[in-house]
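Every protein chain of the complex appears in place save one, which is left out.
Each chain carries a letter (A and B) given by its place in the written order, and its residues are counted from 1.
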Amino acid sequence: MSKNKHLLLWSSLAGLILLVVAAVQENFLKEWRRIQSDGRSDEGAIKVQLRQIVNTGLNTADRCVTCHVSMGPGEQGVRGNDTLVVHKPVVHDPAEYGCTVCHGGQGQATEKADAHGDVHFWPEPMLPRSFSYAGCGTCHVSPGIPNRDLLEQARLAFERLDCLACHKLDGRGGLTRPGGGGMEGPDLSRTGLAGYDAGWYEKHLKKSEEAKDGPWKTSFAPIRDTDRELLATFMGTRMAAPGLVTAKAQFHSGGCLGCHKVSGVGGDEGLDLTRAGQRDPGQLSFSEVPGERSLGNWLAEHFRSPGALVVGSQMPTLGLSEEEIERLTMYVLSLRRRELPGAYLSKDRARTTRLGAREFAGDGATIFGAFCAGCHGLRGQGRRAPGMPGFPSNTNPDFLELASDEFITETVRRGRPGRRMPGWGEKEGGLRPDEIREVVAHLRRLGGVASKPETTPRRWVSADAAAGQRLFAAACAGCHGPRGQGGEGPALNNKVLLASATDTYLVETIGRGRRGTPMEGFLKPSIVRPALARSEIESVVAYVRSWEGKKP
Amino acid sequence: MTVTPKPPGSRLDPEPVPRRDVLGLASIWSAAAALLFSLFGMLRLPKAAVLSSPSKKFRVTLPDTLPAGEALLPPGRSVAVFRDAGGVYAISTICTHLGCVVKPIPEGFECPCHGSRFAPDGSVTKGPAPVALPWRKVSGGGATWIVDEGATVPAGAKVAS
Partner (left out) sequence: MKTAAPPPPAMREFWENLRAAPRRIVETAFRSGKPTTDRTRSTFVFGNVFLHLHSVRTHRWSLRWTTTMGLGIASLSAFLITLVTGVLLMFYYKPYPDAAYVSMKDIHFVVPTGRFIRNIHRWAANVMVVTVILHMARAFFTASYRKPREFNWLIGMGLLVTTLALSFTGYLLPWDQLAYWAITIGANIAQSPREVTDSLGITEWFDPGGLQRLILLGSDVVGAEALIRFYLWHVMILPLALAALIAVHFWRVRKDGGLARPADADQRLGPPPGETYPIFTEAPAKTYHLAAIVRGRTPLVGRGPENTVPSMPHLFYAELGVLMLTVCLCLVLALVSDAPLKELANPAVPENPAKAPWYFLGLQELVSFSAFMGGLGIPLVVLLGLGLIPYLDREEAGSGEWFGGPGGWPLVRASIALGLGASVVVEAVAIRFGWIREWFPKAPQLIVTLVNPGTVLALIYALYSVWLVRRYNSARAGALGLFTCFLCGFLVLTVIGTYFRGPNWVFYWSPADWPGH
């Protein structure tokens, strides 16, 4: 019968040992205890305990400060080891906002791998340090960002005009500038958020005229209007997150919004990117991705070859440089918008969601870069890169010569129903009339062809459509399709085209052709066919017009 | 096991249990020890290690029009902020008696629960409250001030604005 006593004795002792092991594990072996036991504040050793930052408005309870003690409220003085470092000064005091709202990760966790989100079941791991700025996207939208070229020009203007002699920008410039020679002007790092004195130029000018020497004389001189415009652009984009602004400018240079929507604005063909920075790496396939299983790494690889990562992806291979890929990755990672309570709704976000401010700058170059460049190329050349499918070149001088502003505007506004070109003025998430106007003006600038007022009536051709039909079948159907439905060349039976194009436009385009494209001028003979007479061209136009009102 | 000779006895008078059952006692006591130890572990659980209350520090903007000695009550906080000639200061509005929220009145503060009264500087004038209302730490300047509900300063410590 002592068998049972032995059973009880040994299982009890084993249980006791296991409980002691658990107690030791819980009370002595936690990493955060070791880190905190190194910690010293002015009053000596700090109390070893769990710490957290609670923000009821943002609905966070971040225990990151259990290890990173000196980033917590009132503990900036704690030192002791590499983990106990103070957060660099930022606008959003981590003691109030917590950590995860910007950096991601699992705020509730108290162990490193869990907290940094490097565990299988945490969908939002910490943003790597190189992509820290992407965290701003949780609450901010940074409105009015121009395209890359414009931003670069603006930055160069800022540097060239030696503003850094007196002004600080993102931690450089002013008195800290190497070489000196400056003075202490206002910090311009946040002018895009906080605004700045609109009358600065006049005041600068006056001071400069009054001054005898010193920086007011040596570093300031009257500035041309174009440069001042660039400076205004640059000031508007200073939001204490230069890396993110550059990344967004890159996004506004590849025509991404032509296919993708961000916060309800953009095309419909691609994935809605509004929350693309929040995708769970656990839900993505990493079989084709070298390196670590992070969203940033996946995105970068995706930009290199979209089709390899997403089966059936329509997204073309963009042929981007590594720097461009890094910028786009940063921008997409920043698309992590969170629902915010009123008290935490940022001004810029309120401006975009409630007052209709745009995330892109309002100039034609930026809008064209953000929406159109994906198909038509950044300079409107018709294809974005060699080897990619062709689209109409809308900066072709022959085209701009013949097309009226009204025709181009109408084309942008209503698109080509049934074809790839959406009606940007009519679709949801499209462009506003003044934005379309800017785009048209930008096309004219790009092509270097000014708009000419229409002199002939819109419709004047009255010719034999039947003869036109024969000619069309012989000369045009090869590229434009037997019924004008399009083939290699554009579709001609499109109702928006027929409604907005004038007879003059059609006749002249057929007659003169369009240089740089397969479309030849039919008034001149070629080796395969004789020239067409003007009357014949008119009959072709009459035939084309006969499709109007018919179902394509 | 040695077979002990069976003792004579009757059904009605069972013999006492042998006393020196070391194995049995050891097993029982180790089981008791294990269960007791686990009980201690379990008793630790209800004591929360972190509190879900938000940061005690908060920002408050004092309007220029705030009359001297008039209380500004930041919403959701239990502190009254004042500005007078001496500077800016904050007094807790939690009654030191049983934790009701006191109401600023011209003569100081009044607790609605058990009738305690406090002078404008927080000291008790009437009622069951045992000690004065504590002053809270204030820092900053200009229009925006940071009040720390978690830090107490000596009564009368005003911060010049």
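Observations on the structure shown:
In this text, a contact is a pair of C-beta atoms (placed from the backbone, for glycine too) under 8 Å apart; a residue touches a chain by one contact, two chains touch by 3 or more.
The shown structure was predicted, so the numbers you read here are calculated from the model rather than taken from an experiment.
Residue A:Ala109 is the one among A:Ile53, A:Leu84, A:Ala109 or A:Leu244 that touches the chain missing from this view. Of the options B:Leu45, B:Ala85 or B:Ala160, the residue whose C-beta touches the omitted chain is B:Leu45.
Mapped onto chain B, contacts with the missing chain fall at residues 1, 3-7, 9, 11, 13-18, 24, 27-28, 31, 34, 38, 41-42, 44-50.
Chain A meets the missing chain through residues 1, 3-5, 7-8, 11-12, 14-15, 18-19, 21-22, 25-26, 50, 52, 61, 63, 106, 108-111, 114, 121-123, 280, 282-283, 285, 287.
What we mean here is this: only the chains that are shown with their structure count from here on.
In whole angstrom, the spacing between the mean C-alpha positions of chain A and chain B is 50. Of all residues in chain B, those touching chain A in their complex are 23-24, 26-28, 30-31, 33-34, 37-38, 41, 49-57, 148, 150-151. Across the interface of their complex, chain B is touched by residues 2, 5-6, 8-9, 12-13, 15-16, 19-20, 22-23, 49-56, 61, 63, 73-74, 95-96 of chain A.
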